[in-house]
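Missing here: one protein chain of the complex. Every other protein chain is in place.
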Amino acid sequence: MIISMKKSATSEQIEHVKQLIESFGYKVHKSKGTERVIFGAIGDERGKEKLTCLEAQPGVEKVIPILSPYKLASRETQEDPTIVDLGMGVTVGGKRLLIIAGPCAVESREQILDVASAIQDSGAHMLRGGAFKPRTSPYAFQGLKQDGLVLLGMAKEQYSLPVITEIMDIKSLEVISDYADCLQVGARNIQNFQLLKELGRIRKPVLLKRGLSTTIEEFLMSAEYVLSGGNSQVILCERGIRTFETATRNTLDISAVPVLKEKTHLPVIVDPSHGTGHARYVAPMALAAIAAGADGLMIEVHPKPEEALSDGPQSLRPAEFKAMMEGLRRVANAVGREI
Amino acid sequence: MIISMKKSATSEQIEHVKQLIESFGYKVHKSKGTERVIFGAIGDERGKEKLTCLEAQPGVEKVIPILSPYKLASRETQEDPTIVDLGMGVTVGGKRLLIIAGPCAVESREQILDVASAIQDSGAHMLRGGAFKPRTSPYAFQGLKQDGLVLLGMAKEQYSLPVITEIMDIKSLEVISDYADCLQVGARNIQNFQLLKELGRIRKPVLLKRGLSTTIEEFLMSAEYVLSGGNSQVILCERGIRTFETATRNTLDISAVPVLKEKTHLPVIVDPSHGTGHARYVAPMALAAIAAGADGLMIEVHPKPEEALSDGPQSLRPAEFKAMMEGLRRVANAVGREI
Amino acid sequence: MIISMKKSATSEQIEHVKQLIESFGYKVHKSKGTERVIFGAIGDERGKEKLTCLEAQPGVEKVIPILSPYKLASRETQEDPTIVDLGMGVTVGGKRLLIIAGPCAVESREQILDVASAIQDSGAHMLRGGAFKPRTSPYAFQGLKQDGLVLLGMAKEQYSLPVITEIMDIKSLEVISDYADCLQVGARNIQNFQLLKELGRIRKPVLLKRGLSTTIEEFLMSAEYVLSGGNSQVILCERGIRTFETATRNTLDISAVPVLKEKTHLPVIVDPSHGTGHARYVAPMALAAIAAGADGLMIEVHPKPEEALSDGPQSLRPAEFKAMMEGLRRVANAVGREI
Partner (left out) sequence: MIISMKKSATSEQIEHVKQLIESFGYKVHKSKGTERVIFGAIGDERGKEKLTCLEAQPGVEKVIPILSPYKLASRETQEDPTIVDLGMGVTVGGKRLLIIAGPCAVESREQILDVASAIQDSGAHMLRGGAFKPRTSPYAFQGLKQDGLVLLGMAKEQYSLPVITEIMDIKSLEVISDYADCLQVGARNIQNFQLLKELGRIRKPVLLKRGLSTTIEEFLMSAEYVLSGGNSQVILCERGIRTFETATRNTLDISAVPVLKEKTHLPVIVDPSHGTGHARYVAPMALAAIAAGADGLMIEVHPKPEEALSDGPQSLRPAEFKAMMEGLRRVANAVGREI
């Protein structure tokens, strides 16, 4: 930590802050600039709140952290990329991209089997489908719940695709774990720390979706919760942040891909369906994500978007998904990846 | 809902959309402008996803909702303000303002009793203190948990102050209900819909904190979750949104106060401690909130902010809190309120 | 400046960076933490780009500035508040608040005289009115230009109110200076540095409106442009920043008031009309601004908002303005100010 004193700080205030830093167990390094005194507090600053509280001390101007607050998620701790195994021969984090596709919500047997068949045919590796749905409105369709999981399991068997579905609370952890090959934490739960702690205790891959206003550092801290619980199988998913722009549902932060790939060894995928909110922008943004270095994609596909019970406007039809996959293969090859 | 067709839409597309709207059970009102056809879909549009999915239909340009999606929270449903009873003679929503104060986290018996004594002495009506703490870092202090609740209960008895504390998950609902007079849902859980549903079933007041990127409409939808579960004792709390500005921890959206007071009958309070993140900005923003029409405040007070286990930089010392309360009384009177 | 080296930096890289800092004319202060080397570069860092460019150097993790980049605008340079004299006995920055009111645009002789009469009657001190209007659309009303200035001058004489109007480019500097007692730089021109430089050369007060995405630090740098040109009569005006929230036209950042009052000696006023965009939120936000410590307000008033050529929805009627002024007096007194 760097503690910068005010220009007007008295020598008593300066001395007192020095003593406080030492009393917290840090070595102090004092540096006198032309205008003010600056302290370096030497020692592990992670999780140490006390230094930041020095801001409340008279004469202190600001306290600036130097180290990133995450450790297990950091590239400094692990150079090599983490490869997450999703079962049935599907992995993410290596040369081969991971393409997850499927409807926003499982709606019926026919719907999920139709989609599974179509996406498998187009070369996708994993099936998505919500059974427990977080909805802004209490009056909106909340998902088929356990019935949805059973239908997902059916589609998994029939089309040999591992499945991913969202977990919204600890209560349903067991039943979802029975059916899903990967548990997804939605954007709204990315700082539901109780849930993250529980997911640190299981031995299934976990996919974390970045929240609408989660910084990259906070996103990695959420991953740190799962990692520090003992579960190293974590996948990160950029899905759009909230900005002033309303032409898209969210602003898909593609630059989060190279930033995350630099800072962490965990695989990074992108969800252009939620990121844009409109089917016609999904394919260009999927190509962009892969070109920027993403390890995979999560795409919403629905046989009849105009009749979907949720997220219809952003869902691709099977034929649109197929066309996108063809373009994707070319871009993947152009950047040294494969599908 | 308004469904606007593209200028280039064919008459077949226009006719097909008309039939779809009717098939969803709506009366159609067609209007031909100089450039394009616009449909009005007449019928209750709340919770009806189908109309928004029309965007996926060829020829459709956009779908525009007219009604607000919340009903029970709306001023149109209830004109008179809701007065929430917090016990021990304390209410919020009427002429008297509600001043909640206390430390970010309960840290020790001495700390919580000291604060309770000080804030009661300065005229606060309710004691806050976190027992279960949501922390960005898994390595940070996570709260005293049940021990913290016991200490809160002790302070409540000794100083006759009802208490409020944060609930982070459904599991701790029972134990927290045993001790707290009001349950607080933190900014990070404002769209934890499972938790909101459970809180709709209890008979205790619930305080909802606006999330960092929650729109006012979404905030009211979260309230609607609790209200539609049967619990009408809901308090809303503005506590800062996330913007590009970094001089303050968050940007306290004071204008949310008049907007919320217009749209809903629920009481609205403001938390300038989290909203600004720096003790020196708390008092001016507290005055501003009351001047703008807020029904109360939630203020962090700590006997020794420089030694706090969390949120030290934004906590007032008891003497600072006392000085603020004096200014507050004058502003409250100036706008026809009392403390 | 603090230059933090990567954990993986080689000793050659560390040595090279040290030499570069010295070659830029700075004294180097090296500090070896538990994980990485940190350099302090001692010397005046204002306007020195070279140090920030060190980020491009191998082995460097990040470069962190310590000093604020503005000097003349800083409270460290001048403790006492600047009082700006607007003529006709009107000042801003002292105990008395400055209330500016008037229409968005001067539209006709009758309109501007009506408004001037009404606001003077309610106790406002200064008349606003746009003659050259910045409009998002090239097809919208662009102002009466010089004719508008003449009308403003007429109203000034008749009602003894100094006037303020917006300057959009250097070309109209002379003519506007002939009529206006204070020149306003609009939010969209806050980083029009050529214009700011010219305004540094004149001897008239300048009011700077914060841009929609201007940080407080950048805002002060824009003031620094005018101040460093030799014009010390600068007033700052918060008028809302752009965020994700759409219930208000912008998000009025009331917390900018205490932050600016801490960092600079310049007077700070608030424009709740542009800040909220809706007449019904103007009065509560005006009260909030004064409660938070603002030195004044700028309010849009129009005799018939529903017929205004611009900004009708956010303009108060004269009777509404009068009612607001009454509430304002009470709040001003409550915080030790007067109108």
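For reference, chains read A, B and C in written order, and residue numbers begin at 1 within each chain.
As a convention for this text, a contact is a pair of C-beta atoms (placed from the backbone, for glycine too) under 8 Å apart; a residue touches a chain by one contact, two chains touch by 3 or more.
Since the model is a prediction, treat every value here as computed from it, not as a measurement.
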Not-displayed chain touches, in the whole complex, chains A, B, C
Out of A:88, A:319 or A:335, point to the residue that touches the absent chain in the complete complex. A:335
Which of these touches the unseen chain: C:43, C:87 or C:313? C:313
Where the complex has a chain not shown, which of A:5, A:131 or A:216 is the residue touching it? A:216
Provide the residue numbers of chain C that touch the chain removed from this figure. 20, 46-47, 49-50, 52-57, 63, 69, 134-141, 168-171, 188-189, 191-195, 197, 211-213, 218, 221, 224-225, 228-229, 242, 278-279, 305-310, 312-313, 315
Tell me, which residues in chain A touch the chain that this view leaves out? 213, 215-217, 241, 243-248, 251-259, 262, 275-276, 280-281, 284-285, 287-293, 327, 330-331, 333-335
Of the residues in chain B, which ones touch the absent chain? 2, 4, 7-8, 29, 31-36, 38, 40, 42-44, 64, 66-67, 76, 242-244, 246
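By definition in this document, only the chains that are shown with their structure count from here on.
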Working from the CA atoms, figure out how many degrees chain A turns to land on chain B, in steps of 5. 180
Length of the line joining the C-alpha centres of chain A and chain B, rounded to whole Å: 26
Starting from the mean Cα coordinates of chain B and chain C, work out the distance between those two points in Å. 31
Send over the residues of chain A in touch with two or more other chains. 242
